[in-house]
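Here the complex is missing a single protein chain, while all its other protein chains stay put.
Just so it is clear, A, B and C label the chains in written order, and each chain counts residues from 1 on its own.
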Amino acid sequence: MIKRHNPIRPCTGVWLLLVLLTLVTYGIGEAGLGGIEVVFLLLAMVLIKGQMVADFFMGLRRVRLRWRILLTIYLLLVVSGIALAYLMGIK
Amino acid sequence: MSATFTKSMARNIFYGGAVFFFLLFVGLTFDTMQVLPKRDHRENITPEVVRGKHIWETRDCIGCHTLLGEGAYFAPELGNVYKRRGPEFIKAWIKAQPTGAPGRRQMPQFHLTDAQLNDLVAFLKWTSEINTNNWPPNIEG
Amino acid sequence: MAAPAVGFFLPATQAIMNASTLDKDVNSAMPPGDFAIWIFIYAELLAFGIFFLAYAFTRAHNVELFNASQLSLNRESGAINTLVLITSSYFVVRALAAIKRGRQVFCVRWLAAAIAMGGLFVAIKLAEFHAKFSAGISLHTNTFYMFYLSLTIFHFMHVLLGMLILGFVLFKAHRGHYSAEQHAGVETGASYWHMVDLVWIILFPLVYVIR
Partner (left out) sequence: MQYKSQAVAKPYFIAAIGLFTGQILFGLIMGLQYVVGDFLFPEIPFNVARMVHTNLLIVWLLFGFMGSAYYLVPEESETELFSPKLAQVLFWIFLLAGAATVLGYLLVPYATLARMTGNNILATMGREFLEQPLPTKVGIVIVALAFLFNITMTVLKGRKTSITLVLLIGLWGLAVFFLFSFYNPSNLVLDKYFWWWVVHLWVEGVWELILGALLAFVLIKVTGVDREVIEKWLYVIIAMSLITGLIGTGHHYYWIGTPESWLWFGSVFSALEPIPFFMMTVFAFNMVNRRRREHPNKAATLWALGTGVMSFLGAGVWGFLHTLAPVNYYTHGTQITAAHGHMAFYGAYVMVVITMISYAMPVLRGRAANSERAQVLEMWSFWIMTVSIVFITLFLTAAGILQVWLQRISATPMGFMATQDQISLFYWLREISGVFFLVGLVLYIASFFIKGGKTVSA
């Protein structure tokens, strides 16, 4: 294996990213923000966080594509379903 | 990289999953038992209603009718028959059976006394007042 | 909020991008751990997914009710619990990394830390439930609380099950059943725990934040 030079382990980086995104999510909640743009941002963060957990924590980035993509499809379906439902609720 | 799929893990998941979901089911049952009194109005279960249910059972009414949608699908739904027909019609109808109309479905004659008919009606009345989440969709059952 | 974000974000992204090119033992493998757990994981995710969508679409028909009831939720405890679970997941990753390098003692310690975080989650969650139940809120208060309580209790039970599994893995690690070569059991438990984390990552914004 190539000798690593990055300052932090990849999993630590992911962890920091997840913490950050969670704080942003919380901040949005505290600010009482709503509306399409905010919800889409929140859902985008869910997508990123979910994929990070799948790839780096669950270790799916190193497995056959079909098992990895299954979770990606799952996240996409759930998130887009939630988005669709949100849009329906606006009317 | 371990690409395993072992029988013992499958077995553990079977045991774990079964116990987990059975406990969940028991928990939900417990919760249901807490709120049922508000929905079944058990304070209205009089001795007449109790006797009426016994008559309902010992005549095997469920063998042709449905009650709250469960039973046989040969004869009308009776969960809401009290609201659909009223007490007098029900009693008169039971007394008049069988119709003997050729080729039509027949209901047996059960030789119920007036007191028994009243009990049965009391049971059907209590049943019609259960909170069934608005089922059936209309009065026809 | 933006300034510290960049400070975190850059090294983190860099690390991630480097990482994906680092590992060369790639792309032909099955998911880590016993595949049986993965069938279970996919099935559980499916159940949660359907429940999430049911929530979202029911909300669409009762926006006012959901928005009003959501205000009564304790967002702090939800957010803290998210951090707790993420961190716990991270500890499990470290435990797995430790055993892969043959460091059994570290593996045990990281696992213990992960379980402790799970315990913290449970404690916070119990406090949250206690507050709700003492306020007279139950599954039958309204549709929002039905979903809120079902989803969180269902997830809560998964946390307990996950802790049980991790505890079992810890026990075996402590007994020296795992090594740098042989650690499928750790991977199996870890995968399940990450699933529990993943579900909460969707649940928190959906139920506590989105409005």
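Please note the rule applied: a contact is a pair of C-beta atoms (placed from the backbone, for glycine too) under 8 Å apart; a residue touches a chain by one contact, two chains touch by 3 or more.
This structure is a prediction, so every number in the text was calculated from the model and none was measured.
One chain is not displayed; in the complete assembly it touches the shown chains B, C. Touching residues on subunit C toward the chain that is not drawn are 36, 39-40, 43, 46-47, 50-51, 54, 139-140, 146-147, 150.
Contacts to the hidden chain, counted on subunit B, fall at residues 5-7, 10-11, 13-14, 17-18, 20-22, 24-25, 28-29, 31-32, 35-36, 39-40, 42, 45, 49-50, 53-54, 56-64, 66-77, 98, 100-106, 108, 110, 126-127, 130-133, 135-141.
By our rule, only the chains that are shown with their structure count from here on.
Subunit B and subunit C have Cα centroids separated by 42 Å. Subunit B has its Cα centroid 47 Å from the Cα centroid of subunit A. For the pair subunit A and subunit C, the distance between C-alpha centroids works out to 13 Å. Multi-chain contact residues, meaning those touching two or more other chains, occur in subunit B at positions 1.
Counting partner chains per residue, subunit C has residues 25, 29-30, 32, 187 touching two or more of them.
Remark: subunit A residues 1-2, 4, 6-20, 22-30, 32, 34, 39, 42-43, 45-46, 49-50, 52-54, 56-65, 67, 70-71, 74-75, 77-79, 81-82, 84-86, 88-90 touch subunit C in the complex. By the touch rule above, subunit C contacts subunit A in their complex via residues 1, 5, 8-9, 11-16, 18-20, 22-32, 38, 42, 45-46, 49, 52-53, 56-57, 59-61, 63, 75-76, 79, 82-83, 86-87, 89-90, 92-94, 96-97, 187, 190-191, 194-195, 197-198, 201-202, 204-206, 208-211. For subunit C in complex with subunit B, the touching residues are 25, 29-30, 32-37, 39-40, 138-140, 154, 157, 161, 183-184, 187-188.
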